[in-house]
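A single protein chain has been omitted from the complex, and every remaining protein chain is retained in its original position.
Letters are used for the chains, namely A and B, taken in the order the chains are written, and counting of residues starts over at 1 for each.
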Amino acid sequence: MAKRIKPFLLANGPMLAAIAIFILVYVIGGQLYPNMQKPQVFFNLFINTASLLIVSIGMTFVIITGGIDLSVAGMIAMTSAASAALLAKGASPVLVMPLMLLVGIVFGFTLGCIIHFLKVQPFIVTLMGLFFARGMAYIITLEALPIQNATYRYLALTKVHIPFFANAYVYIPSLVGPLLLLVVIYLSFFTSFGRTVYAIGNNEQSARLMGLPVGRTKIIVYSFGGFCSALAGIVWSISLLSGYGGYAPGMELDAIASVVIGGTLLTGGIGNVIGTLFGVLINGTIVSILQFNGTLSSWWTRIGVGVLTLIFIGVQSLFYMRKKH
Amino acid sequence: MVDNQNILSMTGITKSFPGVIALEDVDFSLRKGEVHALVGENGAGKSTLIKVLTGVEHPDTGLIELDGKLIQVRSPQHSQELGISTVYQEVNLCTNITIAGNIMLGHEPHRFGSIDYKKLNAFAEQSLKRLSIEIDVTQPLGNCSVAIQQMVAIARSLEITNAKILILDEPTSSLDANETNELFGVMRKLKSEGMGIVFITHFLDQVYEVADRITVLRNGKLVGTYATATLSRLELITKMIGRTLVEFDDLTKLKRESSQHIGGEALLQAEGVGRSGSIQPFDLELHAGEVVGLAGLLGSGRTEIAQLLFGIDKPDSGSITIEATPVKNHSPLSSIERGVALCPEDRKNEGIVAELTVRENIILAMQANLGWFKYLSLQKQYEIADKYIKLLNISTPSADQPVKNLSGGNQQKVILARWLATNPRLLILDEPTRGIDVGTKAEIQKMVLSLAEEGKSILFISSELEEVLRTSHRVVVLRDHKKVAEYSGNAEKHIDIKTIIQTIAGV
Partner (left out) sequence: MKNKTPLLKRMRENRLFWPLVAMALILIIDSIFAPGFFKIGILEGHLYGNLIDVFNNSAPLMLVALGMTLVIATGGVDLSVGAVIAISAGMGAVLINPVFGNQEITNKVAADPNLTNTPLWLVVVVTMVAGILCGLWNGMLVSRAKISPMVATLILMVAGRGIAQLIERGQIMTVYYTPFFWFGNGFILGLPVSTYIVAVMFLLAWVLVRKTSIGLFIESVGINAKSTYYSGISEKNIKLFAYIFCGFCGAIAGLILGSNIKAIDANNIGLNYELDAIFAVVIGGTLMSGGRFSLLASVVGALIIWTFTITMYTFGVPANALLAGRAVLVLVVILLYSDYARLLMNKIFERKGSQHGEAN
């Protein structure tokens, strides 16, 4: 038994570190602000990070293949603007939501094809995707457009009560992320597709030589990323009940940060979505602490997340460089 | 009666690339149940032959017959499907996935739509059992030694195709003695099952231990195929790197004259310099006006010495002194400042800066020595460039031609010019004539001797022993990452090639 612990720790070290840090930060918050100890605060994390979690899950796969997707925030904005515009024209949510998801898939598919077939670096392609998506959102509407659709309002305001915790609740959109998480866990570990994703991230050349469908898998991964961004956009537009091109500024860094802090290597091949979940929760906890503090400006989150990401990247490279020798 | 002992038969294979003929009319055959070693120095054509067999390259002419049927290998994927499995030196597996995962990657057993890990691990264990290996298949491949990784690679290639041929490309480079023995055990077992194994290696001991036949390639041509039992080590090495006669020519005369100018004091002195994993501690003295040749087989440590002396690598032990001053802060720039220059082995990746012009490439190191702010005026740059274009007879439309447009030989001359422009006292040349036409080879060799006559010290590294002997006053022999001998010639007696070959062979 003891013999299996050490390799387990080594293999999952970074993810365990993320879990540990989350618990640590949460406990510190609870000590500093006793009000944080209420159970609802924990569930608020899921409410507040609903979009971020979904986007980060999609981002995890992309980063595991060794790529990156900077367009996620733009896609959220575009989805929100498009949804708001369509709903304002009287379209039904039954039409709007699947349509948005389709747009997201097509968008991601296009990016993936450019990256794979035209061999342009992922960061520049998805950076342009970011600007393109935001641009499209602004073309749709220059100002924030409110959503008054009844279904959206219902989804936004209906509380779902948590069993065993009195007075604890989340909203319906907050459930999407955790559900998606389960699906992706299955994909990662129990399908050939998932294994191929990890293989590509470790060594794309080897994966190709081993006969794996590298091109197809990469394009699917980016399409899935687009899908997640669109899904996150739907959740966002429900939560805010409006759409606008300027929404979710800088969320690409939050997503990347969550993935990295959760133990996924930027160079690819190592990491998983469970870690990402904790990366997202850490992000949410930091925001919560700042909210409870009340005096520190929220801009500190931006800076804090940036610094934390940097530290984790640094630790990762040390950890894995030593392993090589 | 058709000889159906041959599982593979390649005839008349020719493959050329722009400027160089990699393979010329080469034949190669492989029998069922045999281990067939393929040997040859750098540039001999071994890797090209394998690339043709595995579909990475397509031959210009020639036929390939597999199991009696004519085939055309379209791609690596296709070669696998045909039953040709290859395991490369850099194991092409994924270190982040378990052993079992790697063996079955892409072919995982499923149950109700998801991967059945129990079956996966069972299959993997079976696979390795066939190779007489028992190991925990659930650990990540990255945790395992290179030896195990290779076994896994072999297991995988056998598992997913009905392999008839197994190609092992330098499999023992990272293995210790025990691991090598285990690999040989696996090879013998597979051989007894009828597998044809192509074994590419530069370790001649191992060839004698495990191979039934040996094919020797040299300069793209087939030297011959021999039964191991009938070929002695000495004969083998002779076929690989040299002829038994050395011709007298102008070069030797020039050498005889120039050897009188050799300086007495050592210009560079290396004492006990070594680097773990790369070269064992060695002593070396280099004098002005002298050409010292480094001879030895591929992998014996020649380039490692060059890189240590120039400052690309830092030594773990020993000291280097230049003109009695010890070298500190060893780096390429500090070497240039002390008058040491290195013309590197890998022209494409370590030598030329492809899109820069001939002029820019030539003055690059010289400018590095001057620093950021003492910029050579354009006029001066053209002067220097033109001077060396003329001196080295570099064939280029103008000094403004991007160096990538030049032929290999002319590119080499540009690199040479770059280092000559720094006015070095010690010039290290690592394979300066590789992949170059015969005429330019002779030019460069002559140049080496005239540089020595001017008072420069030269360290000349080459796989071609004849070349080393023709140009060197003194020859240092390396074997297995260790300096083993040193031979000097003088005005009366030239260095005996036979002796060198014997030293390299270790007999």
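Operating definition for what follows: a residue touches a chain if its C-beta (ideal position, glycine included) is under 8 Å from a C-beta of that chain, and two chains touch if they have at least 3 such contacts.
All values derive from a computational prediction rather than experimental measurement.
Peer 1: Looking at the whole complex, which visible chains does the left-out chain touch?
Peer 2: Displayed chains contacted by the hidden chain, ordered by label: A, B.
Peer 1: Kindly state which of the options A:102, A:160 or A:303 is in contact with the chain not pictured.
Peer 2: Per the contact definition at the top, the residue touching the missing chain is A:303.
Peer 1: Have a look at A:184, A:256 or A:280 and name the one touching the chain we're not showing.
Peer 2: Candidates A:184, A:256 or A:280; residue touching the omitted chain: A:256.
Peer 1: Of the residues listed, B:234, B:356, B:442 or B:485, which one is in contact with the missing chain?
Peer 2: The single option touching the absent chain is B:356.
Peer 1: Just one of B:113, B:326 or B:371 touches the chain that is missing; which is it?
Peer 2: Final answer for the missing-chain contact: B:371.
Peer 1: Hey, which chain A residues sit against the chain that's not shown?
Peer 2: Interface residues of chain A facing the absent chain: 68, 70, 114, 118-121, 123-125, 127-136, 138-139, 142, 245, 249-250, 252-253, 256, 266, 297, 299-303, 305-307, 309-310, 313-314, 317.
Peer 1: So which bits of chain B touch the chain we can't see?
Peer 2: Answer for chain B: residues 312, 331-333, 335-336, 342, 344, 349-356, 360, 364-365, 367-376, 396-398, 418 touch the chain left out.
Rule of thumb we're sticking to: only the chains that are shown with their structure count from here on.
Peer 1: Measuring from the mean C-alpha position of chain A to the mean C-alpha position of chain B, what distance in angstrom results?
Peer 2: The mean C-alpha positions of chain A and chain B differ by 47 Å.
Peer 1: Can you list the chain B residues touching chain A in their complex?
Peer 2: 76-77, 80, 92-97, 101, 105-106, 108, 110, 114-115, 139-140, 142-143, 156, 160
Peer 1: Touching chain B in the complex: which residues of chain A?
Peer 2: Interface residues on chain A, with respect to chain B: 7, 10-11, 186, 189-192, 195-196, 198-199, 201-203, 205-207, 209-212, 269-270, 323.
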